[in-house]
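Omission of a single protein chain aside, the complex is shown with its protein chains in their original locations.
For chain A:
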Amino acid sequence: MREIFEYHSKIGYRFIPEVKARIIHESGGYLVQVNKSGFRCNHDFFKQKKSPYRALLFGDSYTAGNGVSNLNRYGDVLEKQIPQLEVFNFGLPGTGTDQQYIAYKEYAKDIDHDILILGVLVENIRRVNAHYRRFVNFENKVQYRAKPYFEIVNEQLVLKNQPVSKKVLNANELSGKSVDKGGRFPLLGKIAKKWNLKHTIQKYLHYQPFPEYNSCTDKWKLLSAILKEWISDSPKPVLVVPIPVYHYIEGISNACHYQNRFEELRQETGCILHDPLPTLRKYSDKEKREFRFKHDTHLTSKGHKALAESIVPKLRDLLLIKE
């Protein structure tokens, strides 16, 4: 299968510019088209607008659309449903909000737009606090690579780990390093998954995937500091969309903690907050289960469509676009 990422000294990596690939996946596979700037977007990033309205959309693999072809992603569905709008998708899989903010400064600052949309997968709180992140290499082996990250020093964000090291590490080389390995209890998770009991156990125990949101923890402080700086940097309105993981959509876990944190962020920054969770929860259990794949927890085309449909009314209101 084609390799689609390349090293980037500031962000860590990005898509290889202009690559066209099909990625093998449990869904059968999906098509990836990358623009000249190295983002999985159908548009090249022209500075001047070509449509009446333009949104810049940032996020991770949920926004970049792992598991689905370009046209089925929520950013693309927004374009379909609001024909006057073009969406520049800067989603980059596996990244934290820190790397997305760096990408914004590197590639998006000079692009004319009407609104900035930050699709913050709630899991990103863990990523912004990590200095290394796991990935699966071409031999299907799990390895780790460095990422840029911020630290709060004297109430200021200080960027570290840049230029990003190219060195790839194995698990035994990570001691003492801050690593996002994905999931709170990876081993337990694996066993429970093998026995097909993962979700039953999680529901029974009121599993909280991200306790980092339970209060104003240091980890939340870092994520919110990044978001605050990004929001204040933006010359245009910022729409923050916390994207829930399936535990929240399917009612396995209580979402109130992360919802409270993002509400506090809204009050402190004046950003526009759109919480899609209440809308997503209204669907039937069967429909909600179809928002993710059988194994892969990324959004299916149905999940993307539902997410986009929750955002559309808000976006129309903000941009004063009539239906």
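Going forward, contacts are C-beta pairs under 8 Å (C-beta built on N, C-alpha and C of every residue); 3 or more make two chains touch, one makes a residue touch a chain; residues count from 1.
Here is the rule we go by: contacts and distances are computed from a predicted model.
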Among "Gluconate 2-dehydrogenase subunit 3 family protein", "Coenzyme Q-binding protein COQ10 START domain-containing protein", "PadR family transcriptional regulator" or "Carbamoyltransferase", go ahead and choose the protein name stored in UniProt for the chain not displayed. "Carbamoyltransferase"
Pick out which of A:Glu6, A:Asp44 or A:Asp112 touches the chain that's been left out of the picture. A:Glu6
On chain A, where is the contact patch with the chain that was removed from view? 1-3, 5-7, 16-24, 27-29, 31, 33, 69, 138, 166
